[in-house]
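Let me give you the structure first, and then I'll get to my questions.
Left out: one protein chain. Kept in place: all the others.
So, chain A:
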């Protein structure tokens, strides 16, 4: 098979059904060989030579980003397909494990918070950053909890993120505001917290909202209030249900924030 070639300077195209030449299919097939190639390869600046083949790390990062977005979409679906979610989450975990072994799993220290660099994830930042890069230079908004978006050096814009920009940029905009602690934020946090864990193999809380045994009054009221008051389509109600907290928590989804989130979605 012809190797898929990627030109990082070209404007990527939407991918639905197409065979994007930028897709590094064959590179992913040689997962193990990468280790020897890595030493000789310049991860960050591109390769010496005439072929503009992106480095393995970039491709891996691209796959990670794509997977995280897919997991997000899983949470937004009316009926998340559990098998698909599990398979994607396992893929993310695999990548995380490999990146941890590489030592490439690192986060830039937040400017003011003084946290240790490994406390927060790089993924959020990269995804946010790659989207914002397409939209031109913008001051990166504060992403809650003192996480400051930073740059992982050497990584240029991830092509795959752009194809998903339209529906996703609104997601990130919602996410970027500290106030929006509706279903979105909780789902995102759940997903990103999973990768934060230093013990690979535990996808924390990723599926906790799938567990439907917690039909206590809080959960029921949250869901019913959300569905009667929001009055929006079933997609929104999925957010409400995704935000249903474990028993014992008195958290109620803020309907004002949910409305705001819906407004943004509807506009796109």
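What we mean here is this: a residue touches a chain if its C-beta (ideal position, glycine included) is under 8 Å from a C-beta of that chain, and two chains touch if they have at least 3 such contacts; residues count from 1.
Convention: contacts and distances are computed from a predicted model.
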{"item": "The complex's invisible chain, by UniProt name, from \"Proteasome subunit beta\", \"Ribosomal RNA-processing protein 40\", \"Serine/threonine-protein phosphatase 2A 55 kDa regulatory subunit B\" or \"Coatomer subunit zeta\"", "value": "\"Serine/threonine-protein phosphatase 2A 55 kDa regulatory subunit B\""}
{"item": "Where the missing chain touches chain A, by residue", "value": "1-2, 4, 15-20, 23-26, 28-32, 60, 63, 66, 70, 78-79, 81-84, 86-87, 89-91, 94-95, 160, 194, 201-208, 210-213, 215, 219-220, 223-224, 226-227, 234, 237-238, 240-241"}
